[in-house]
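Here the complex is missing one protein chain, while the rest keep their positions.
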Amino acid sequence: MKVGFIGLGRMGAGMAASLLKAGHEVTVYNRTPSKAAALAARGAKVAVTVADACRGAAVMTMLANDQAVEDVVFGDGGVLASLPRGAIHISSSTISVDLAERLTAAHLAHGVRFLSAPVFGRPEVAAAGQLAVAAAGASEALDEAAPLLDAVGRETFIVSATPATANLVKLSGNFLLASVIESLGEAMALIGKAGIDRRRYLDILTSALFDIPVYKTYGGMIADGKFEPAGFAAPLGQKDIRLTLAAAEHLDVPMPLASLLRDRFLTLMAHGGERLDWSAIGGLAAADAGEPRGLAETSAAGRA
Amino acid sequence: MKVGFIGLGRMGAGMAASLLKAGHEVTVYNRTPSKAAALAARGAKVAVTVADACRGAAVMTMLANDQAVEDVVFGDGGVLASLPRGAIHISSSTISVDLAERLTAAHLAHGVRFLSAPVFGRPEVAAAGQLAVAAAGASEALDEAAPLLDAVGRETFIVSATPATANLVKLSGNFLLASVIESLGEAMALIGKAGIDRRRYLDILTSALFDIPVYKTYGGMIADGKFEPAGFAAPLGQKDIRLTLAAAEHLDVPMPLASLLRDRFLTLMAHGGERLDWSAIGGLAAADAGEPRGLAETSAAGRA
Amino acid sequence: MKVGFIGLGRMGAGMAASLLKAGHEVTVYNRTPSKAAALAARGAKVAVTVADACRGAAVMTMLANDQAVEDVVFGDGGVLASLPRGAIHISSSTISVDLAERLTAAHLAHGVRFLSAPVFGRPEVAAAGQLAVAAAGASEALDEAAPLLDAVGRETFIVSATPATANLVKLSGNFLLASVIESLGEAMALIGKAGIDRRRYLDILTSALFDIPVYKTYGGMIADGKFEPAGFAAPLGQKDIRLTLAAAEHLDVPMPLASLLRDRFLTLMAHGGERLDWSAIGGLAAADAGEPRGLAETSAAGRA
Partner (left out) sequence: MKVGFIGLGRMGAGMAASLLKAGHEVTVYNRTPSKAAALAARGAKVAVTVADACRGAAVMTMLANDQAVEDVVFGDGGVLASLPRGAIHISSSTISVDLAERLTAAHLAHGVRFLSAPVFGRPEVAAAGQLAVAAAGASEALDEAAPLLDAVGRETFIVSATPATANLVKLSGNFLLASVIESLGEAMALIGKAGIDRRRYLDILTSALFDIPVYKTYGGMIADGKFEPAGFAAPLGQKDIRLTLAAAEHLDVPMPLASLLRDRFLTLMAHGGERLDWSAIGGLAAADAGEPRGLAETSAAGRA
């Protein structure tokens, strides 16, 4: 398929490469053009404007936040103004439910089709084309987009015919991940202060009950108190909890654990945690417990 | 080995059977004698008193709570009064850190050895001899007890030389499990109220991120709002959170997520949840959100 | 002074009447004109448009929320477009810190002056001209406005030269009030379930420690489980907690008690509490405790 790809960050670059590998004809665009070079070397055409990336049957976008998506979609020469009638815009960014709903309506009004297809997985998984894709939208459009989604992911999960539901699934998934971090942070604060070796503890727990990468990766970072370099930066995690809470507020759903996570991120930010991995909120319980192996020891960004 | 086994509840019966299967000479005792019959049929001797189960080189106990352990250990004709000098008491019950410390001291004073070896796994896993065992105590005693621990579990994890540390690992593990339940409960309250199918959501999340039985089992119960029959009864889960918080209070470790879980269990108990599975706390978020698919729908014990 | 007054809700009507009583020449405006009749009878001129209320040296606005203020201020024929150069706009509405900052900048750009002067007190206190006024802005403007502020309040408290600080004081004051409600709700859930008479309890506590109207009024409503009619409607209280949290998020200040209040309001809204007094969140602790004297008993809007 002829497809545009907008947004070549760590995730987007891997996804675009996967599209190329699967044989699609990909035109890439990035605000900072230098990031397109590596993909050009692998056969991508490089667009100079957003509009140039919107000439095919479909365009995928993978951008950092609501604002970036709004800029690319609604602006002069943006996606909406540029896509041919009947083309499909596949939005993989982690954005708010509210924006997904506005995008759905705007695309409909412009005679183009809109799919939400956020992804689960870290950059190396994106590079391997092994992401899990949660997709939602009209089934016909989903069928047409299947070759693209199959190229970036190991499996595509159809949520419903309403695009915003896929965004909510993604947000709530990040809420679940942050909950894992918080629970591990509290458990390690406890067993660490009791004198138990944190790494041994993690081995036991992940062998006995939690034998998945999520627990091993974040548990290891918390056990070691090492939150740099950031795989997924704390401000992005904070944003996703904020968007989860916003969606929940809209529906009158109280989520006390999400509220706790929100407060944890604020504490982290108040102590200079912008550049840490989001799992750094898992070091705050130890800090509250007065433990030297908390955030403070391993990072100048920690609680002074 | 010649070993006594005290406590033939759902977990204990499976563990005793595993010992028999491994070829050990097992003398079983249970307060309600009828439960010993099935094991007698498989070759166990049946003790009439606790003391009769304490004639071998080791005795294992698997009892419901601190009180039951105290009764069996400290009473007239109890474990301490009956074990031969140098014998080993292996305590697999989920008990408080405080009691584990008192047991350690009391056994030392009586010239017998004490190991804590709590286990992870549900009754069917116990019956299959596939539990995960977290063991702690003097290494010599652990070595001697290894054939017994190997018989009940698929793997034995040595925590440290201090018995109580294994109990803390077990308690904190149950805290992590309850945290999973709470996070799933909140996520499902949100996506359910947004109109997303809960089962489909669970499939996506467990495929994409959380591909372990814990998430599938509890997620399924929450998705369906079905908390009966109880695999692990709510009052037992409540007890473990209480003991986790007690250990944390002793060490000056604030655990806000554990505090939230504590409040959830109180709410559940206040609405008649004694006989539900502990995952029923995962229905409370939906109930707070006014959702019909919360606790109330599926159980008379739910919030009216 | 010649002053306009925009917004004749329950609070605004009392404030405008106080201005008249103090001898000021008041031109009133309300979107629904009928509310101006009573004030006209007491000597007010009635403006047909917002602009007509902006002909004097000052205009006061007392509106329901950010949106209402934005409409009145920024619209065609709005306050900014209509006020003579050098005139003063005194905003008494409870609005966000963010809007107060935008208003400050916009007024400056239009050559008019802006003061924030939110007030503490319920409608009957407004009618009596006995409000407490928290005012902030340039000191010269505050001096000129003093006769107006003195007319509506028993005392004016100058916060700082930055208008938005007065709004933050007001919001945080409402946070403190909601905290009182929550604490009373939990205490009464406890003592009520213990069989102690709630009214007697309230008498003791307010005599011994908390001898102020806040505790008596809200305590009485909670003790009786009577949250109608609403003196201050729950959605307004919810809005103020939301704005408090927004201001706190902007400054990286975690406020766990405010987060708890946020969740309480969501639970209340999820159970039909829109028309109740905001003190109805004080009935939720009893409802969680399974108490019949909680919200459910006294209102169809309560938790079913």
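Think of it as A, B and C in the order they're written, each chain with its own count starting at 1.
Just so we're on the same page, a residue touches a chain if its C-beta (ideal position, glycine included) is under 8 Å from a C-beta of that chain, and two chains touch if they have at least 3 such contacts.
Please read all numbers here as calculations on a predicted model, not as lab measurements.
Only one residue in the set A:G111, A:G195 or A:G290 touches the chain that does not appear here, and it is A:G290. Touch with the chain that is not drawn comes from one residue among C:K193, C:K226, C:R242 or C:R275, which is C:K193.
Screening C:A134, C:A151 or C:A270 against the full complex identifies C:A134 as the residue touching the chain left out.
Although one chain is hidden here, its contacts on subunit C can still be listed: residues 97, 120-121, 132, 134, 155, 157, 159-160, 162, 165, 168-169, 172-173, 175-177, 179-180, 182-184, 186-187, 189-191, 193-197, 200-201, 203-205, 207-212, 214, 244, 247-248, 251-258, 260, 285, 288-290.
Touching residues on subunit B toward the chain that is not drawn are 242, 248-249, 252-256, 259-260, 262-264, 266-267, 269-270. Where subunit A meets the omitted chain, the residues involved are 256, 263, 266-267, 270-272, 288-290, 296, 303-304.
Methods note: only the chains that are shown with their structure count from here on.
Of all residue numbers that take part in the contact between subunit A and subunit B, over half occur on both sides, making this a same-residue interface. Per-chain Cα centroids separate subunit B from subunit C by 52 Å.
Centre-to-centre, using mean CA coordinates, subunit A is 39 Å away from subunit C. With touch defined as above, residues shared between interfaces to two or more other chains in subunit C number as follows: 256, 263, 266-267, 270.
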